[in-house]
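One protein chain is absent from this view; the other protein chains keep their places.
Right, chain A next:
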Amino acid sequence: MVNVVVIALILFAVWTGWRVFRVDSMVRASFSLMLSFIAVGGVGVVLSMPYIGVATVFMMAVEMMAMAIFMVAFMMNPAGLNPMMMVHQHKFSVGAGVLAWLGLSTAVLSAELPSAPVTSEQRVVFDLGIELLGPSMLIFETAGVTLLATMVGAVILSSREGRYGHADHGSRPPGLAEGGDPAGRVPDEGGGHHHHHHGGH
């Protein structure tokens, strides 16, 4: 029974992981990836790791929501509803993917996997606490600070207000026609090299 559930969850994780590259929007891709992670979290729950499994679900939900927003913002794909291609450098990616798959499969198949079944009475949360604040503390703290720096960097990159004024000061949207008036907002005074005078300015 446990085996059937685990295999079903893993197949779902692989399928949703594959969908990440087949859908045509950053929003759909982000949430496909989230479903994949949730299925992996489900495997954790079935294999007597309730805390890690359920924590994966809420971490991935928050993370993928933030990722969907940032990806749509950085990909210049308004709202994420415009169809876009999710893959590029096809030949290189296929080669890299096959190589990585072969390498990981070799590693998994050749590794000596430990056989230590976890009973449902095991105090997994307690054990995790000891692990986090014991021998692995340096690794987790390093990863934590790196992630925090990444988040702060992403917020700074996407913020309009900054120490040296607005990030889009003087920026100029592309013209609707070649060399024509810019689409949307008219840039501020002293901005772009062309200078159009409009009534009411």
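Here are a few things to note about the model shown:
One rule holds in what follows: a contact is a pair of C-beta atoms (placed from the backbone, for glycine too) under 8 Å apart; a residue touches a chain by one contact, two chains touch by 3 or more; residues count from 1.
One rule holds in what follows: contacts and distances are computed from a predicted model.
Think of the chain that is not pictured: of "Cell shape-determining protein MreC", "Hydrogenase nickel incorporation protein HypB", "Putative ABC transport system permease protein" or "NADH dehydrogenase subunit H", UniProt labels it "NADH dehydrogenase subunit H". Of the residues in chain A, those that touch the hidden partner chain are 27-28, 31, 34, 50-51, 54-55, 57-58, 61-62, 64-66, 68-69, 79-81, 124-125.
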